[in-house]
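Starting off with a structure, shown below.
Only one protein chain is missing from this complex, and each of the others stays in its spot.
As written, the chains take the letters A and B, and residue 1 is the first residue of each chain.
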Amino acid sequence: MPNPLSYYQYIRYRRGASPIAALSWLIAYMAAWLLLRLDAPGWQWVMAERRRLYPHVAGKRPTAGDPLRIVIQSIWLLVARAPRSAPARSLGDRLRSTWQRLRSIAQQLPRPPRLRRRRPFDLPGLRNAEARVGRAERWLSSLSKPVRYAFNIAIGALAILLGILCITEPFGYTAQVTFVLLLWGLALLVRRIPGRFAVLMLIVLSAIISCRYLWWRYTATLHWDSYFDLACGITLLVAETYSWIVLILGYVQTCWPLDRKPAPLPEDSGSWPSVDLFIPTYNEDLSVVRTTVLAALGLDWPRDKLNVYICDDGRRDSFKQFAEEVGVGYIVRPDNKHAKAGNLNHALTVTHSELIAIFDCDHIPVRSFLQVTTGWFLRDPKLALVQTPHHFFSPDPFERNLGSFRRKPNEGELFYGLVQNGNDMWNASFFCGSCAVLRRDAVESIGGFAVETVTEDAHTALRLHRAGWNSAYLGTPQAAGLATESLSAHIGQRIRWARGMAQIFRTDNPLLGPGLTIFQRLCYANAMLHFLAGLPRLIYLTAPLAFLLLHAYIIYAPALMIVLYVLPHMIHASLTSARMQGEYRHSFWGEVYETVLAWYIARPTTVALFNPGKGKFNVTAKGGLIDHDQFDWRIARPYLVLAALNVAGLGFAVWRLFTGPASEIGTVLVSSAWVIYNLLIIGAAVAVASEVRQIRRAHRVMAQLPASLKLANGHAYPCTLLDFAEGGAGLQIPPGLKVEMDQPVSLILQRGDRSFMFPGQASRQIGERLGIRLDNLDLAQQIDLVQCTFARADVWLNRHQDFETDRPLHSFIEVLRIGGRGYHRLYEQLPSVLSTPLRPFLRLAAWLLSYCPRTPASKSLVTPS
Amino acid sequence: MESLVLSSQQDDVDNLKRHLGMPKFGYQDISASLALDKAVQRWPLLSELSVVAHLNSALDSVSLENTSAAVASRRPA
C-alpha cells in the first residue's frame, strides 16, 4: 500500500506542483494503483519508457490536466500507433498478437517472387495479379494478327463507352456514394500492387473521377439566374479546368518514365568526340567559379579533346588572370547582348569541338560527367542534347526556412526525378541551361541558342525538337551547385522562368507550328501551363469568400453533393500522385510551393501572355548571406492580406451560421472547411517568408568517407570525413584524441586507389569531431582536393538516403502544422500593441493543443527486457 | 571484414557503376593514366627502368605465346 500523503508531498513540494495539480495527480495515482497491476513487467516497461511514450508530460512541472493527457495519449498509442518495440502489454498486446498472427498466415501463402521483394504484406487475392496479366498477354499474342487487332478495337470501344457512361451519367446521392466508394476501394487495392500496371490503373481511376467531377461542374453547378453568381462560378470553373488539364497532361507526361541508362563509349579513346566546356559567368564571385573550373580540369576525358572556357560577360581582370594561371580558355565579347544566350552564341563562334558542355559557374561537375553523358551522341547521330539533373548541395529557401533539408525531396526533385524522365519517354526532355551536353551541329543548325525569350534553354530545346533533333535525359546527378539563397532571389528566378515560358507560349506555341509529335507538344504545353498556375491558385485561395462575404453561389449545388464530388476527385488525385511522385515530392508540399509563388508569378505571366516583348533578363543572385533571422514582410504582404480576408470569411461564416437560413448551413460548413484549409496553406507560405539565419559562406556537404589525419608530431590516425566545403573539412576522429587548436595537421584522402595529402590547420574540436581549415593549398593541391571531394563520381548518388517516405495523410498533417507555425512566427514578429490582445487566445490554443496526443520517438530509449 | 568492405567502397567509379546497375560500364580513369605518364617522365631513373620493364614484359608475352602455341600444337587435332 503506497503512502498517499508522501506521494502528495512529493508532487507538491519536490516537483513544484500547485495544490490542485498535486491532488489531481494523487487521485490518478491511487486510481491506477487500485485498478492496474503496476508491478507487472508490461507496466514496468511503460514506466521506464515514459519519456518516449508521453513526451509532452514527461519532465515538466505537473499540472492538473496531466492525468487526462496521459489517458488521451494512452488511448492514442493503443488505437492509432502501437510502438513497434513494445513488449507484452495487456490490451495492446492482445490486439497486436492477433495482427501478427494474421500477418504470419499471410506470409505463408504462396506469392510470385517479384512481389515478395517489393512489398511484404499484400492482400492475398492481389498477389497473383501480375502473373495473371502476364498470362493474358501471352494468350493475346498467341492470336493471329487480324483477330488481335479486332479484339483490341472491341476492347477499346467498350472501354471508351464505359468511360463516357461513368463520366456523364448523373447520379443521385446513393448512386454517387456507391460509385465513389467502389472506385475508392479499387484504388486502395490497386495501390498496393507493385509495377507500372497499377500506376496506369490508378491514373485511369483518377482520370475518370476527375472528368466526372468536371462534367458535373459544367452541367449541373452553374447558377444561370444571377449574373454575379455566374461570373464568380465561371471564374472558379476556368481555374478548375486549368487544374484538370494540368492533371491530365501530367499523367500523360509521367505515366511511363524511361529511366535511361548511360551508353558506354568505345574502348579506344581516340574515337571519342572532342568537347568544349563553357562556363558562362556575369557577376558571380571568383571563389564560386573557381571550384567549377578546378573540377572541370579534372574531368576524365582525353586532354587533347577537352577545352574548358570561362565565358565572362563581366570582363573582369581577375578572371582573366585566373584563367591563365590554371590554363583554361577565356572568352569575352564586346557587348552583353542577349545575356547568357548571347554569351554562349559568341563562344560558339570562336570554338570548334563536336560537343558542347555547359555549366553554370556554380555547378560543379563530377569527374565521370562526360564519360556518362556522351555515349548516346555516338549511338544516335540525331541526338542534340543530353541533360542531367541540377542537384543542389545547399538548402533552398523552402528547405532552410521549413527545416526540411535532406529530409524531404525539394522543389526541383519532382522535375528532375520524374518529369524529365517522363519527357524522355516522348523524346521531349528539355534543356535546362546547365549540366548538359549539346551537339554543336544541332545548335548551329537552328541558328544558335534562342535569344528571343528570357528562358533561352527551354526555347532552344523546343527549336531543336522542331528541327527533328532528339534529346535524352540521364537521371544520375553528375554535377551539383548552390541553391538560391534568399526567398526573394528564389522568387525572382521563378518569375523569370514563368515569364519566359509565357513568352514562348505566345511567340512560339508548342501546340502549333511544325515539327513536333503530339506527345512532345503535350509535354511542352504542360511545362508552360505549369507556370501559369499563379492566377488559378489565387482564385482557389479566395473562392469560398465569394460565398461567405458576398453570398455568391459559386458552386450551385447542395453541400453534400459538392462533398461527394470534390472529395473523391481530390483523394484520387493525391493517391495517384503519391504513388507516382512519392519519391520525388511529398503529398501537399506542391500546394505550399505553388502558393508562395502564386502571387508573384500571376502578374508577370499574365503580362507576358498579352505582351510577350516586355520583360528583361534578370540574373539569379546566388551566394548571399542572411546574417540574422528576419521576416521578409515585403514578400509576405500579399499573403497577409489573403490571410486577413480568409479570417474575415471565417467571421462571416460564424455570422451566417447563426443568422442565415437553415438550408445554407451545409454550404457554410463546407466553405468554412475550405477557408480553414486555405488559411493553413497561406500560413505555410508565411512560414517560408520568415528567413532563417545563414552565416556560413561555404556550404558544407555531408559525407561518409574514409580518411586519415596526420599530426605535426608524426602520429597518424584513421578517421572519417563527415563534411567538406571549399577550404575546410569536418572529421570524426578516434575517441580520446586531443588535437591542439591551430596546430598544423595533414588530411589524407583517397580517390580510386590514389592517396592525396592536404596540409591544413585544426580549427576546432568538439568531442570526436574535428574541424580543419585547408586554406593554404597550392594550385595542384586545390585541384586534387576538389577531385577528392566535390568531383568524386559518387558524391551525389546517395542524396535520397535520408528522405522520409511519403505518407499522404502524414504529409497533410505536416503541411498543416507548418501553416500553424507560420502564424506563430508571424505573431512573434508583431509589435506588442498588436500581439498583447492576441495573447489570451494563443494561450487558450496552446493549452488545448497540449492535450493532443503525440507520436512517440520510434527509437526505444531502453531495451525491452 | 569491415575495412575490406570499406576499401572496396572507396572507389568512386565502382560506386557509380553499382548505382547505375552497370557493373561492366567501361570507365577509363584518364586522370590516373595521365598522372602515371607524368610520374614516369618526372624521374629519369623511373623512365629508364620503365623502358626495361616494357621490354621484359614484351619478351615475356612472346615467350608465353610460344609456349602456348607449342602446347596447342601438341594437342591432338
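As a working rule, contacts are C-beta pairs under 8 Å (C-beta built on N, C-alpha and C of every residue); 3 or more make two chains touch, one makes a residue touch a chain.
Operating definition for what follows: contacts and distances are computed from a predicted model.
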| item | value |
| --- | --- |
| Candidate names "ABC transporter ATP-binding protein", "Xylose transport system permease protein XylH", "Cellulose synthase operon protein YhjQ" or "Sarcosine oxidase subunit delta"; UniProt protein name, chain not shown | "Cellulose synthase operon protein YhjQ" |
| Missing chain: touched chains present in the view | A, B |
| From A:Arg333, A:His530, A:Arg754 or A:Arg854, residue that would touch the chain that is not displayed | A:Arg754 |
| Residues in subunit A touching the chain absent from view | 708, 710, 713-718, 734-737, 746, 748, 753-757, 759 |
| Residue ranges of subunit B at the interface with the undisplayed chain | 1-4, 7, 32, 35-36, 38-40, 42-43, 45-46, 49-50, 52-53, 57, 60 |
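The working rule: only the chains that are shown with their structure count from here on.
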| item | value |
| --- | --- |
| Distance between chain centroids, defined by C-alpha means - subunit A, subunit B (Å) | 44 |
| Contact footprint of subunit A on subunit B as seen in their complex | 6-7, 10-13, 15-16, 19-22, 25-32, 34-35 |
| Footprint of subunit B on subunit A - complex, ascending | 261-262, 264-265, 267, 269, 298, 300-303, 367-368, 371-372, 476, 705-706, 750-754, 787, 792-795, 797 |
